[in-house]
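As you look at this complex, bear in mind that one protein chain is not there, while each of the others sits in place.
Then we have chain A:
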Amino acid sequence: MTPVPAPSPGAASVSARGWGWRHAGRRAFAARHLDLEIRPGERVLLLGASGAGKSTVLHGLAGLLGSQDEGEQEGELLLDGVRPADARGRAGLVLQDPETQVVLARVGDEVAFAAENLAVPREQIWQRVHRALDDVGLDLPLDHPTGALSGGQKQRLALAAVLAMEPGLLLLDEPTANLDPDGVLEVRDAVVRVLDRTGATLVVVEHRVAVWADVVDRVIVLDAAGGVLADGAPGVVLVQEGTRARLADAGVWIPGRQPFVGGPVPDGGGDVLLSAQALAVARTKRGPAAVEDLAVDVRAGQALSITGPNGAGKSTAALTLGCLLRPRAGRLDALPGLAGAAGSDPFRWRSPQLVQRIGTVFQEPEHQFLTPSVAEELEFGPRRVGGTADPRRTGELAERLRLTHLLRANPFTLSGGEKRRLSVATMLATAPRILILDEPTFGQDALTWAELVTLLRELIDAGVAVVSVTHDADFIAALGGATLHVSGGAGRLVAS
């Protein structure tokens, strides 16, 4: 734990009294019965189960919840004693997805944007831009294109963009959930540097407690039923056995506590299903190859994890192994155990033949939803293959992935964890021999994570080959098998 610096005159205080918010069109309150006092300069980690209203609290403090037609408010939520909407620029919010926060084309303009919106005089804007970029450690020319940044750099840019407002309250909504391990530390350290200089108040929401436990001085746990479950120093809240158990039940990642996963680590492996030799993979027909000279076998009943830094071409390699992208060069052969009657060249298979052999789960589950209900999603693949879907099999699948109560729901209305389970289930519906997953554990809470690992272990035991693109060392260790490390345009197999 770092010593608490003296609160700077600019640091903001937060006060919630019986506060609650219900989004228009929803029956349940997203957050309710909240009573809180946060002093200027405090550094708070906000925890709670999925759906406990953590993001709603942050949006409320950022003044983004809007007027009565956007929802219903109870009690009051105050920033420096006034409504957040009346304190424009006092709170700065950084969101989870680095890709959806970039507004402008050049780094300097991006940082200047917020200061312009607050009507800061021009000569001061560029001073603020330089200081903000300095604070987050982005040493780039001001006209550097924002599209060319890595995920970690984009998140630091988003942080700098918010710092240009000189906010008294910094709000971070799972800022590192989508980053590789280097990116996570990059962003965390930048935040600490900024707080040490400005003394601003911090409220950060994050599943992965270990990242922030050492830099905050207070942990607040929201109760999914409303109100506060626990509140205190990290050394108390995260150590007390009672709260630890409740946090674990809520899906929070607690340092020193592995989520419970059923079954042993799979070992061994069967026949080769798919074999790549001197394979070069590329996103486009003409652009540069992402990875060259790959040699790897995908085996039945074995996991293959593809690792490496952001942007190294892991996803491109996985999409090629999934027979969705054509290889730039080299060979990718389906062996008889996989090909059956369809022939050894997977790129000659028709779509229904492909889904019976290889299932690919994309990082964004929504990209693959095709129908208006969960039940139809599960029946879609079998119908494509055989014309009809066996209701008993679909029922079993829904049962196994805890989707039975959601069969009539629209896939787009599900929670993040449910969407992930559904996207895996739709691929399993056609019983493929190979299952490919792109970053399956990004931003998942500990419960969803454990469920997913248990399921994948069962699949591996049943002879399915599971190929995952992942940064998650715990996940790789839990699945065993082989690891392909991709970086600098080359891939090599690492012994596990």
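Here, contacts are C-beta pairs under 8 Å (C-beta built on N, C-alpha and C of every residue); 3 or more make two chains touch, one makes a residue touch a chain; residues count from 1.
In the analysis below, contacts and distances are computed from a predicted model.
Chosen from "Cobalt transporter", "Anti-sigma factor antagonist", "Putative spermidine/putrescine transport system permease protein" or "Acyl-CoA dehydrogenase", the protein name that UniProt gives for the omitted chain reads "Cobalt transporter".
Touching the missing chain, out of A:350, A:392 or A:405, is residue A:350. For the options A:147, A:235 or A:311, the residue in contact with the chain missing from this view is A:147. The missing chain, though absent from the display, is touched by one residue of A:275, A:360, A:394 or A:468; that residue is A:360.
For the chain missing from the display, the contacting residue among A:30, A:125, A:279 or A:465 is A:125, taking the whole complex into account. In the complete complex, the hidden chain is touched by one of A:64, A:280 or A:409, namely A:64. For chain A, the residues touching the absent chain in the complete assembly are 62, 64, 88-89, 92-93, 95, 97, 100-106, 108-109, 112-122, 125-126, 129, 145, 147, 158, 161-162, 165, 283-284, 287, 319, 322, 324-325, 350-352, 354-355, 359-360, 362, 364, 366-368, 370, 380-381, 384-385, 412, 426-427, 430.
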